[in-house]
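With one protein chain removed, the remaining protein chains of the complex are shown where they sit.
Each chain carries a letter (A and B) given by its place in the written order, and its residues are counted from 1.
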């Protein structure tokens, strides 16, 4: 069994953003030389997500508005977590909706994807350096 | 390490439905001859889900009503994604609540499940042919 590990680093200049990381995951898979197996891609921070959906800017605007409705950033005083001095409680909630991780099949050395699947990093508390882990196992 | 791949195809006649796919996943596992490992089951489309919950029709009706409350289909004009000519933005949102994939342990050649766990395909934009991927790795 082979295993391969790669960190992807981000410093998103805004509080929230969606970043298409499919090319970086594909590049890691090439370097791993794994032909059959699984790829785990996960946020290493608890106010960010990795998810698979459509690379369409209107949809991303819909996600932004929808998540803000489900877990508003303000007033920050509505959250007990923010009594610790943070203002990011909403980011911890948004991340649960969008998820921490995806697991993708590797078949014939490629991400085994349907026609529109793309991998995104979802940042909900940006303006700092944060990481995504890519772990590949297989043969 | 063995690996095994199977696609399951669906054409749900309604916009939304939940389909129990546990028997098809079990059949794929038997054919794989994997005794110890992991099964990944994921929607290959971004307006559908694979999730594990109860095979109880009242609960499925509750999911339907709850998801419609959290991410209503109408008015379709409320979503920017629908400016592309689609009317399925709500399906992309519902899929994030219910999830893209499940990973299930394989022990002694069987899905290592608790007493009520069943695998469902969740369709949120049906009336077209769509796929689920089953990928099994192990020994």
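The rule is simple: a residue touches a chain if its C-beta (ideal position, glycine included) is under 8 Å from a C-beta of that chain, and two chains touch if they have at least 3 such contacts.
Since we're looking at a predicted model, the values are computed, not measured.
Chemist: Given the contact definition stated above, which residue among A:52, A:97 or A:111 touches the chain not shown here?
Modeler: Going through A:52, A:97 or A:111 one by one, A:97 is the residue touching the chain not shown.
Chemist: Which listed residue (B:28, B:44 or B:98) would be found touching the missing chain in the intact complex?
Modeler: B:98
Chemist: Which parts of chain B are in contact with the chain that was left out?
Modeler: These residues touch the chain not displayed: 1, 36-38, 51-54, 56, 58-59, 61-63, 66, 70, 97-99, 102-105, 107, 112-117, 137-139.
Chemist: When the complex is taken as a whole, what residues of chain A touch the one chain not shown?
Modeler: 1, 3, 5, 38, 40, 42-46, 70-71, 79-84, 89, 92-93, 95-97, 99-101, 103, 131, 133, 135, 137
To be clear about the criterion, only the chains that are shown with their structure count from here on.
Chemist: Based only on mean CA positions, could you tell me how far chain A sits from chain B in angstrom?
Modeler: 20
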